[in-house]
Structure formats: C-alpha cells, structure tokens
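Sharing a structure with you now.
Apart from one protein chain that is not included, each protein chain of the complex appears where it belongs.
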Amino acid sequence: MNVATPLQRPSPISPSVDFDADGVQHGFLRLPYSRDDSAWGSVMIPITVVRRGDGPTALLTGGNHGDEYEGPVALFDLARTLKADAVQGRVIIVPAMNYPAFRAGTRTSPIDRGNLNRSFPGRPDGTVTEKIADYFQRALLPLADIVLDFHSGGRTLDFLPYAAAHELPDKEQEKRCFEAVAAFSAPYSMRMIEIDAVGMYDTAAEAMGKVFVTTELSGGGTSSAKTVGIAKRGVMNVLRHAGIVAGAQALGPTRWLDMPSSECFRFAEDDGLVEFCVDLGDAVRAGDVIARIHPVGRTGQAGAEYRTALDGVLAARHFPGLIKTGDCLAVVATAEDKN
Amino acid sequence: MNVATPLQRPSPISPSVDFDADGVQHGFLRLPYSRDDSAWGSVMIPITVVRRGDGPTALLTGGNHGDEYEGPVALFDLARTLKADAVQGRVIIVPAMNYPAFRAGTRTSPIDRGNLNRSFPGRPDGTVTEKIADYFQRALLPLADIVLDFHSGGRTLDFLPYAAAHELPDKEQEKRCFEAVAAFSAPYSMRMIEIDAVGMYDTAAEAMGKVFVTTELSGGGTSSAKTVGIAKRGVMNVLRHAGIVAGAQALGPTRWLDMPSSECFRFAEDDGLVEFCVDLGDAVRAGDVIARIHPVGRTGQAGAEYRTALDGVLAARHFPGLIKTGDCLAVVATAEDKN
Amino acid sequence: MNVATPLQRPSPISPSVDFDADGVQHGFLRLPYSRDDSAWGSVMIPITVVRRGDGPTALLTGGNHGDEYEGPVALFDLARTLKADAVQGRVIIVPAMNYPAFRAGTRTSPIDRGNLNRSFPGRPDGTVTEKIADYFQRALLPLADIVLDFHSGGRTLDFLPYAAAHELPDKEQEKRCFEAVAAFSAPYSMRMIEIDAVGMYDTAAEAMGKVFVTTELSGGGTSSAKTVGIAKRGVMNVLRHAGIVAGAQALGPTRWLDMPSSECFRFAEDDGLVEFCVDLGDAVRAGDVIARIHPVGRTGQAGAEYRTALDGVLAARHFPGLIKTGDCLAVVATAEDKN
Amino acid sequence: MNVATPLQRPSPISPSVDFDADGVQHGFLRLPYSRDDSAWGSVMIPITVVRRGDGPTALLTGGNHGDEYEGPVALFDLARTLKADAVQGRVIIVPAMNYPAFRAGTRTSPIDRGNLNRSFPGRPDGTVTEKIADYFQRALLPLADIVLDFHSGGRTLDFLPYAAAHELPDKEQEKRCFEAVAAFSAPYSMRMIEIDAVGMYDTAAEAMGKVFVTTELSGGGTSSAKTVGIAKRGVMNVLRHAGIVAGAQALGPTRWLDMPSSECFRFAEDDGLVEFCVDLGDAVRAGDVIARIHPVGRTGQAGAEYRTALDGVLAARHFPGLIKTGDCLAVVATAEDKN
Amino acid sequence: MNVATPLQRPSPISPSVDFDADGVQHGFLRLPYSRDDSAWGSVMIPITVVRRGDGPTALLTGGNHGDEYEGPVALFDLARTLKADAVQGRVIIVPAMNYPAFRAGTRTSPIDRGNLNRSFPGRPDGTVTEKIADYFQRALLPLADIVLDFHSGGRTLDFLPYAAAHELPDKEQEKRCFEAVAAFSAPYSMRMIEIDAVGMYDTAAEAMGKVFVTTELSGGGTSSAKTVGIAKRGVMNVLRHAGIVAGAQALGPTRWLDMPSSECFRFAEDDGLVEFCVDLGDAVRAGDVIARIHPVGRTGQAGAEYRTALDGVLAARHFPGLIKTGDCLAVVATAEDKN
Partner (left out) sequence: MNVATPLQRPSPISPSVDFDADGVQHGFLRLPYSRDDSAWGSVMIPITVVRRGDGPTALLTGGNHGDEYEGPVALFDLARTLKADAVQGRVIIVPAMNYPAFRAGTRTSPIDRGNLNRSFPGRPDGTVTEKIADYFQRALLPLADIVLDFHSGGRTLDFLPYAAAHELPDKEQEKRCFEAVAAFSAPYSMRMIEIDAVGMYDTAAEAMGKVFVTTELSGGGTSSAKTVGIAKRGVMNVLRHAGIVAGAQALGPTRWLDMPSSECFRFAEDDGLVEFCVDLGDAVRAGDVIARIHPVGRTGQAGAEYRTALDGVLAARHFPGLIKTGDCLAVVATAEDKN
C-alpha cells in the first residue's frame, strides 16, 4: 500500500490503529514534533477505524481546514456511534485532518500556517502540514475506494449548503463521483471546474481514480442543528450508496448549480464595511448591485457598489463585517433549473 | 451641558463639529493618543450632526462593541443620506463609538482591551476607552432626548433579532422606553432585567432620564441584507416616533420575549466541539437537550449534554464551533404569547 | 461573613458550591469575563468543599502563582480522595487560585499580567486577578481558621523545600503559626521577615488573625515524586494538627533556617550565562564565590564573580541558565543549628 | 527631602548610591519587578552622582522617552568623563529615565506601555512607569536646583534642534528658565505654552519652583555627530551657567521661535504615503501646501493637500514615510525675527 | 514573452491591465493568498501602464524593500500625472513591488518575512514574496529595455543620495548602465561591485541584458522634500535619456564614489548606544574614529571605538540610536575626485 519509491523517506507518522483488524478502534496518528515547549512532543491526530470483513473502504474526513465544523461534528458523532456489525467493509474516520488548525479554530495550521488543502502531495521531511498531507497521500488514500471530505466556508466565507464533485477527464470516474454527490442529497448540488487544483486533496484522490465527494455546508466558523443534520444524513447516505452500510438512503430534494467561469467570482477592490443587498440563495440578474463597501475613515462618503456579471443565485459570500481589498466578496452560481 | 464638577479635568477629546449649527456636518471626535508608532497621534472617531431648528435630539450609536455590524452599516448609510431638511431638531450619529475596536473588528479595544459598554462613566485621564466613555457621559448624553444604541451578538454570540429596553424604577420612563422599542418594530421585542448593569452605557443614559432603546440583531461578526434591513427600518421608525423625522412608521409584527431570571442562561462546563440540537427561534421545553459538547482529544468519547431549565424559545447561542468552559452556551427566553 | 462595607460592590464571582452543606462538593467559582473570543465568557475556578458537622475550617490553596506545582498536585489529589466522613469541620480546597495563570503555566495571569500575591485586598470592579483576590479577601478568608498556601520557586527560582511563617506583631498568633509550620514537617522550616508585605495573601490572612502557613518546595516549574511527597504529607499533617482529620501526624526531621536581613539576597548586576559554584543546601562562608556570570557576546572574557555576604546555607537560586541584570541570583539563609 | 505625606507608601526603588557623598559614584536605582521570566527580578536604572562640597544640584536626564538619543549619548558620555574636582556642588545624571523603554528603543515602556512624561506625579504602588515617576517626584526632584531634561522627536517625529522653556505664572521663575535656555545655546530656542501639561515631568519640576530646561534636538530615533555636539555643548553650558562647573560658556547664535496656538499643529485626516513639500527650517506662508498624502490602495488617485494656517517656519514634522489619520503631520512655529 | 519552460507552473498572479494597449491604465496585479482572515483573499499590487505606439519600455519600481520611500512617492506621483501623449513607447510603473511589506512599512514581507531583493528568480508555487519575484522574472522584466529600481536606506540605514550601477562582465552593457546613472544625475553616483549578488532583482535584470539603474537616496524610513526632489528629477531624466519622454534632461553636479572592497564596511562587535563622530559626506582618513558604542547596562564604562580602514567619505551608516553586534555600523566609500 505504500507507494513511496525506494528513494523516499518513510513517513514519520505512526498510527496506533491496525487498519486490517476487525472491530472498532479509536486511536491516533502520532506525528513527532519537536518544539520549544516540548522537545520530544508530538501531534496526535484522532482516528477511528471500523471494519468488518471484506468490502469497500470509505475514507471520511473533516477539518481539512480547521475552522469548518459540520464535518467534525458529524464525524466525531459517527466515530462514537458506528458499530462494527453495521458495516460490511471498512470505514476510516479522521474528523480533524489538520488537527493543529482544528484545535486553534483556524483555517491554517498555527504551527506553520500551512493550508492542508494546498499542500498535497506533501513531504515526509517537510513542515507538519506537509507531513500530514504526505501520510494521506501515501498511506490513507491508497486504502480507500470512496473519499468524502467535508468543507464549509470557515470563519471568512458563507455558502449555500451543497455537496460537489469536479468535472474530470475520466468521464466514467466523473459519473461515479456525481452519483455519490446525488446520494449525499444536500439541499444544493454543485458541478465545479477547479481553476487552480494544484496541491488539493481532491486532486490527489481523483488522480488515484477514487470516487471523491466534497461539500460546502454554510460557514462563518460555526454550525447549526440544521447544517449538522445535512452532514449526518449525507455521510450515512454515502456509506449506504457505497454498500458499506445497509439500508435505504434518506433522500430529499436538491437543486443543481454550476460555477462555469471566473466571472462567477467578485473580488473587493476597496477596504471597508460591507453591506450585502442580497442574501444567500437569492436570485440575481446581471447588473444587479449585490453589495456596497462603505469607507470607514469618515462619514458622508459614497461607498463602492459591486454588481454581478451574470444571472444566477448568490451561492457564497464574504462573511465578516469588514472587508479588505483582494477578498472574495461574492460568488454567483448559475442554476441548472433557471428560467 | 457639561456636568463635570469643578474638580474634574476637561475631556481631552475635541470635536470638529458644532453641535448647535444647522445643516449637515461630517467630522471627527479627536482623541490624542501618544504611542510608540505615533508620538503625537490621535484616535479620530467619525461623527455626523444633522440639525434643523428646534426640536428633540436623537443620539444614534453603533460599534459600542467593535464586531457588531448592523448598527454601523445602518448609521454610516444614514449619515450619508439624511438631509437637514428632513429633520426637525437634531440627530447626532456616531456609527462606531469604540472606533479602535471597530477598525480591528473586535469586541474590545485593541489599545487597552477595554469593553466600552462596561467602562461608564469613564475617566478623562483614564485609558482610551475610558476617555471615550467619559465624553459620551459628560458631553453627548446630556444633549440627547432619545438614545438608540445598536448591538448584535458579535463574533462569539448569535441572537434572534430584537429591540429591547430595561425594566426601570421610573415607570413613566420605562413606558416611554418600551414605546420606542415598539416603534423600532423588530421581529422580536425583549423585556430585560439587567443583572449586572454597572458600567453600561444603557445605565448611564437611563440614569439621566433619557429614553433608551437597544437592540440585538443576530451576530457572528457579520450582517445580512435581511438584518441590515431591520436596522435601517428601525432607526427611521424611531426618528419618526420621536417626531424628528416626519411621516408614518413602517411597522411589522413583533413577538415579545422575556429574560426573567438567571435560569435563562446556560454556561459550558466543558471544552470541546459544540453541536446544537435546536436553532434560534425553536421552541424548547424544560429538560430538552439543547446542545452537546464533544471532547476533541480523541474519538469514541461520549460528550456532555446540556438541557434547558425552562420552557421557551432559543433566543441566543454561542457562535463559534469550539467552546470553552465558562462560555455562555445558550439563552432561552420565555415568550409572552406562549401556549 | 461578608465584610464589605455598604459602599462596596458585591463580588462578581458566584460559587456553585454551598459552603454550609455537609458532604463532598466539587464545583466552580464562576467569574464573568467578557472578551474578544467570548463575549459572555467566564473564568471557572475549580473548588472542592468537604464538610461534616461542626469544627474548624481549613482553607487550602495552590496555584497562587501559576507555575508552582507541588501544591496543585497535592490538592487536586486531596480533593479527589478526601471523604466527608474523614473530616470533622470543613476543608475548602482551591488547587489553582490564579486559575488563568495556572492554565498558562505562568507566574502571572495571561489576562492582565496580575501577580495574585501582590493584588490583595483586590477590587470587585478591578482586573480579573483583582476580582479573585477580592473574593478570597471578602468571601473565603473570613470562613477559615487555618490557611495553608502552597508555593514553590516557579519557573525562575529554585528553593530548598521548606514550610514557613512570618514574624508577627501578635506573638500568640505567631506562635500558633509556627506550630503549624512544625506540624507540616518539611525538610526545612523557615522564619521570615517579609520586607515588602503589601498586597500579599499572607498579609491579608494574618491581618484577620488567621493561622497562616506557606511553603517553598523546590521550583523550576516542575515537581518530583519527592517534593510532591513532602506536600502530601504536609497537608495531612496540618489537617491533623488542626483537629479536622483524626490520627497522628507523620513527622520527620526539619532544619530551621532564618532570613534575617536584606543581606541574604544577591542580585545580578550583569547579563549572561550563570555558573553556580555551590548547590542548594551547601554551606557557605562570608566571602565565598557562589556564582559567576559569563558574558556571552564573545569568548575569552572574564565573567563577574558573586560572593555571599554572610555565613549560611544556599537556600534559593535563580533557576534558568541565563540571567539578567536585576534578577535575584541567590539567597543565603542562616541556620539556627549553625556551627 | 521626602515630601510624602504620612499616608503614602515609601517608594519601592532603592538607590545604590549615596546622594550626600563626595566623589564620583556609578550605581543603580533598583526597582523590584516580579514577572513571568524572573519571579524576583528588578529594573536597574543606571545613575551617576558627582559631588564636591556645597553648591547647587543639577539633575540631568535623558531617555524620558526611550527612542530619543541625543540626551542619552551626551549623558552616558558625561557620566564617564566628569570628574569630581571639576564640580562645585552636585550633578545627578540619569541618562535613561524610562530605562525599560530605552532598552527597547521605544517611546513608551514595553512593560506597561507607560509614557513616563504623562505619568507624573506617579504612584509607589502603580505600574513600573508610575513607580519611576514617583521616585523622581518624591526623591530626586526635591534634591535639584536646576533640571535639564533632554528630548528629541523619537522614531515618529523630527524637530529643528532647540532648547525650550514654558511660560510660567511665576515670572521670576520663568525668567530664570529662559536664561538657562539661552545658556544652553542651541541653534533654535523655543517659547512654549503647554496646552496639556497634566502628568508631565516638566510640570512636576516647575511646580516645585525649579529652573527647568528641556530640548528637542531633531529626531527619527537616531542621532548624529552634529546633534550630539549640540547636546554635549548645551549640558556643559548649563552646568557653567549654574555655577557648578567653572569656566566660560561656549555660546553660538540661536533663533527664537514661538508656538503661540493650536493653529501651529496640522493633523492628518487621511491614511497614506506622505510627501513633504517643505523641509525643517524652511519658511512658509499661510496657505502654502506643506505636504500631500497619497492614497496607497491604487495608483492614479489624487492625494490630499495640507496647508499651513499661519506664516512661520516648519519646526516639526511626522517622520515615517507612511501616516495615519490622527497623526500630527507638521508644526509651524512663528519666528520672533520674522520679516 | 513568457520564458517559462513547459514544465513550469504558470504564475498565480493575474494582471488587470493589458500591457499591449495604448493609453493610461491603472490596475492591479492580483495574487491569490488564502489565509485565516480571508479564505479566498488576494494581495492586490497597484500597477500603472502608460503606452503610446512603439518604442522602448521602461520598468520603474519602488518598494522592493517596504520601508524605503523616495521611490514610492516619486512613482505614485508619476503614475498619477504621466499622460499617454507625453510618451513614445511604454512605461510600466509598480510603486510598491513588495506590497505587503510596503503596507506594513517594513523591509521584508509581514506574510513570510521575505526579502524580495534576495528572492529572485522566485517560484510560482513558493511564498507570497517568491511568487512576486517569479512574476517580475518571467512576466515583467522580459518586457523591459531599461529598469530603474529605487532604494533608500530604510528604517535602519542612512545613505548619501546616489544612483548606482554594477560592474558587469559585459562592458558594453556596463557602459549603458553607467550612462543611465549619469542621466539620473543624483548628487552622488556610485560604482558598485556586488559581493553577494545571488537572489537580487538587479542580477536578474542584468542577466537578461537589461540596462539597470538603482539608487540609495538617504534613509531612516522617511523621505524629505529634498530627497523626493532628487527622485522625481531622476526618473524623468532617465525616461528622457531612454527616449521615451521628449525634452532635455535636468542635470546637476554629481560626485562619483566607489566601494572597492569589503574593507569599506565596518560591523559592530558590541551592543549599545551608538555615537557617530562624523556625519554622512564627511571626509575621513584611515585610522580616524568614526563612532563609539557606549555600553548601556551601567554608567562609567568606556565604550568601544570604531575606526575607518581607509581614506574616503562616510557614505552610509547605521540609523537607529541603538546598535547590536553584527549590525553594519558604517560604510566608507572612496571618492574618485579625492586628493
């Protein structure tokens, strides 16, 4: 299972679980990390393995970014409640991949400011974040048949709740991915063209031919009963769809959206206080004002107006009340059911 | 108008506006602040005065806490758009009272960590935050007949959107305050007994006999088109109610809530990942589980369950995904229209 | 029990334990603390009350300074193991008084840099540290007959292990204090004249006429099986001595030391790398070199030699390898059994 | 000499020098300062006393603000070179009053952010900076007949080199102060009305009837051979003028300036990149553009122009390349020799 | 124009200007930068392109180091005022290359501490600073015929005002560079041998055969009317010299200096307070004391004297009042017109 070439160093991470043993195991991925306040310290990433006999392997992950919460809540809950006898095959659960970031409640790692989702394939002799990426790349992804990676908007973005997959060169693989998105059954489902896919976990999994599903389930660095409910239902639906857990999926209505081009994204060119004129899910028409940025140095100034370049639905927005030049202000998606 | 006794130092703050002049003036409250990166620096707090002839004075404030946004958005907007000829009397607008906190996007001042709303009556020779409080106490509040101070939950709390007033010893004054709350016409209206009122701007204004209205209009350190709409409508309603702006109020339905005792508040006694089982506005019955706190050190652990002590409505909650021992987890309010 | 004058504000701290109830209670002193990362947060200081019927009250405290560990270890352990039926009277245990400092592992509070042991009598409207001091001053000390406050050297000092009391104006009270010191039965016992007693918890307790015992039980920001053993034995000895716990004290040999004057203290007048020429407990004679400070900017430089001004025993020393001008380098105590 | 009332605590500062002994003594003012990295640490402020027989006492100070260097250079140099037999009376030299600030190279103290020159009369139980102020107030100023306190602009301001005194209610005292200014013989001499004199060392000294001289000798957080030369010559001139050192003063031409009103000061109302149109010492006429502030968020924007309100000489300016709203941009002084 | 080999990733930077369009365009180089406070944030580097028809291209840059101001002032001003019809060819203006450093007022980037002028050729998948370097290396430098990069001493160094070029292996290229230096016409002109040229923007440009001119125009982290005047005149002179702008150059006298060897540089081997004995531009003879470093731990200590190793002119010096071991204290240049 280790795809390292002979020249590669082994990963410094050692798991305390046996991936080939039946039953439920709760353990750690131990990553040695020497530092001023602990010369022989380690990062201990919680992991659960639930296995019974032969069957497919699902790799379920949250906390790829440390400030996104629907995934960790659903997965800590699942790790605690999923019994071995409910499973045929194997479920590997890592509720908080970038564990230092998750503990700090920040997108990136407080140790090295690493954005795990831009750190693949990682390095065994790199930063802490690169070592985690390398372990997923060389040890965990090769074990999986289907990969579900939970995201939300984090502290600085807010999204409509959706599951998503990418358009892929292998159309058979793409089809299986979108079937899994449909199985997840979030209120919205998204078809994405990743503009800059370099370094992503998604890309690493897809390049190995895995079925890969991701999500955005609101944001702001919080979660709610409603959005956690979507995540819990979605993960069980995906396990049922994969044939690992028995029983019927709990499906509901979903609305399919598209982000077809870079025109979907509006970036701020002003610093200030942001006032949205539409909310997530609202329909917009090309030319509509979607937000104003008020300058805050003095009163009485006219702010800048930002308009959408295309028709669609407000699918994502800047979350904090203040905004800086260069921040993504809003994303407008096109709806497949428009008209 | 200056209530200082002869022994008190004058405020170091100097306004660049003339409170007695007719017309629209945009200016600053300049507060000298010597520091390492500017020996002769100042804090410049934007202020707008709109006056026409005689009539009552409304003092409108936002940014008492620096991470609450409905007030600043509505007031920067009002300051830019309110014309003198629409006014009979005077409107004083300070969209960001604790301006250093507002610029930093934090509840308290980055200069001295001062919580402005616990710093009254302030001190002319105190910290920067205390100097601001002192200026409102001795210079601005005495000018006002009616005071509207906008709050929201900030980065760490989320609220149902409501306007509110306090129960007061002077029942005539209390009645005028609740009439102004009704005029604001938020989706919810709250009757509050302040348990620890020491140091509050509210208390300072009420002690001078002013009509005082405050709000909580959601939270999380953001604002939306919807909540800003409530704020904009509310402030115009209050100005019309006070007779400063002409025309009919735009009233809508409101639901009256109460926070009758300390039993409304649930504090966390565990650190971890919070999972809410109900959302804001949901009805709860005494004994219901409202949230779980999952420990995050390892998987497979049962978390702690938190239950409500009384029947009511989830009126406020902890916002971030992680929670610490001692944080306020949730507030359940009783509804006057219950049953 | 509340000694506040009518003009004093009540403490903002609320206990979750009932000091008058029989049995074992584990709870919190909840101190509201509003801050940027928790608008309605609190400091939750763990407390245990063990009570059975009438009898004297012992107040046992550790973590007055947050980086001293023998007290917290012995008191968390005692809080867990002491049964109500082993007690006649009451034992109040606060293993970590300056709880924010204790959690941070620092002498002073990370919130306000407050040194709790220089903050008495405190203020109900002061800093977090001052609020804790005020609560001990007005709520807990008045409940106590005997007070045992554990100290060690912390991260920057190291001490011979001793229990200690102060010379007091009331010789009867002083006698009872030194009897309690003898009961503690540490390897060393110290007679102290506090040169600057202003603001100390010791002084607050002594001024109320309490029997007050303190300790220094090594240091360096750590503890050992040996020093924890001294603390555990000492606290049980004191409870037996006070008649709260039945049974014979476990006494051992102790050596009595004195710090008669400011000549005992040697302060560094150089920055550098410190080399001690004698270790704790070693005998020294006036004029002996006790340490050298090597300059570290370049090699080949003669360092400064520091000599003792009097005969005695090295009782305390600077702990870290580097030293700064103004740091206390060493303390030489005189031994009552000398010659 | 100690002016403390019976209710005042003694200063915690202890000097290692004897102010009444003849000869040259180099020592410290030791101020105990307990902190996380040194439980029994101290601030050690270097001091030199040079005394021979009876005569007046001069108190010479630098480093009142920690980033101003002409004074410290001249005074460390003088402390090293002044011989007792060159003196009749006493010279007390403290080259770096706010020693923690001086070591950090910052205006204010890194310990408590205290601005020593706004901390008088200080407090014996206050912050470190307040304890230093209290010691000067109650121990050192009472010893002095003449006080020379060196200032420069520090890191964020730049000044024409001048010595200065204040207009005082006691015209006889004022006259003696200006005679000392003239004796100093800097290239410029300034007549100042202090607008906000509360908390200043100057005010403390003047209120005791002392002859008080201060300076501004350029700035930017540096010094040059030229400006240090002015300081060295000035201090010797003042000692000769006071009759403490024998010999003739080295006098040169000086130009007398005035800061008659708050119109002299121009504050920035914009953030940005500052471009001065005139340099220090240049003559300006009311209405002249003295600086532009370029916005830096984008190119192609017109900046704001700042004009002088009166005729005079550019006497001080903001030093760093960037400026913030509220910073003092420039000071224009009027010249007594104008026209 | 893109010199990347097929294996190289494209730059993540996207310009909002069209380098091939005629007219004046103000825009941004947008560099995506995901971080904790903006998940989809960007660095937006202002850029101006002024083009009319065919002709040579000048690339004008400031803010390579973020605390050097003559270049940014002259270039923000030029970007605002240069009209297309004044140009034949193209002028590309980037007033603040290392824009994050420029906004912070620091030499290196606050994001990654990158020194842009040691980061060439950069990396498209490296740090933010390396991405900027890569964009200049692969996108902007290839467009240019002549490159003028403004430097000054920044916060920690001060220089005589000079334009400079390097001795180069291609003597024809070197000649063209020095002709451009002469055209700039600063008060001083410098011939440099770069001892460690690895990673410099200079080296990158020179290696592509470009005419490259740089400057040092004083320092200290400020600018003055005089030094900005030199920069403004210099840039117009260079554009005229290049034939892009018509008209005669405004030439003045210049003095040619040399830095022939490492003997020119004096490094501090002591920490302390620096006292310069000569100022910039003063003549020195081998063996002269140019500065003293006073120890600051106590008074009465002899400081260290630093002497020049060769005859010449003080061309650069350490700027702040305090100095650390290893800091460059002074640079003595030899004058071509000496004798």
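Here the chain labels run A, B, C, D and E in written order, and each chain numbers its own residues starting at 1.
Basically, contacts are C-beta pairs under 8 Å (C-beta built on N, C-alpha and C of every residue); 3 or more make two chains touch, one makes a residue touch a chain.
Nothing here was measured: the structure is a model prediction, and the numbers come from that model.
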Left-out chain, listing which of the shown chains it touches: A, B, C, E
Chain not shown: contacting residue from A:Asp36, A:Asp54, A:Glu172 or A:Asp337: A:Asp36
Option touching the unshown chain, where C:Asp20, C:Asp54, C:Asp85 or C:Asp279 are the choices: C:Asp279
Sole contact to the chain not displayed, among C:Arg9, C:Arg80 or C:Arg285: C:Arg80
Interface residues of subunit A (partner: the chain not displayed): 9, 12, 28, 30, 32-44, 125
Subunit B residues that touch the omitted chain in the full complex: 269-271, 297-298, 325
Interface with the unshown chain - residue positions in subunit E: 65, 67, 106-108, 113, 115, 118, 153-157, 196, 198-199, 265, 267, 269, 320, 324-328
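The rule is simple: only the chains that are shown with their structure count from here on.
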Equivalent-chain rotation between subunit D and subunit B, CA atoms, steps of 5 degrees: 120
Gap in Å, rounded to a whole number, between the CA centres of subunit C and subunit B: 43
Inter-centroid spacing, subunit C versus subunit A (mean Cα positions, whole Å): 49
Subunit A-subunit D separation of Cα centroids, rounded to whole Å: 58
Contacts with 2+ other chains: residues of subunit C: 269, 325
Arrangement of touching chains [line / ring / star / complete / other]: other
Interchain contacts, given as pairs of chains that touch: A-B, A-D, A-E, B-C, B-D, C-D, C-E, D-E
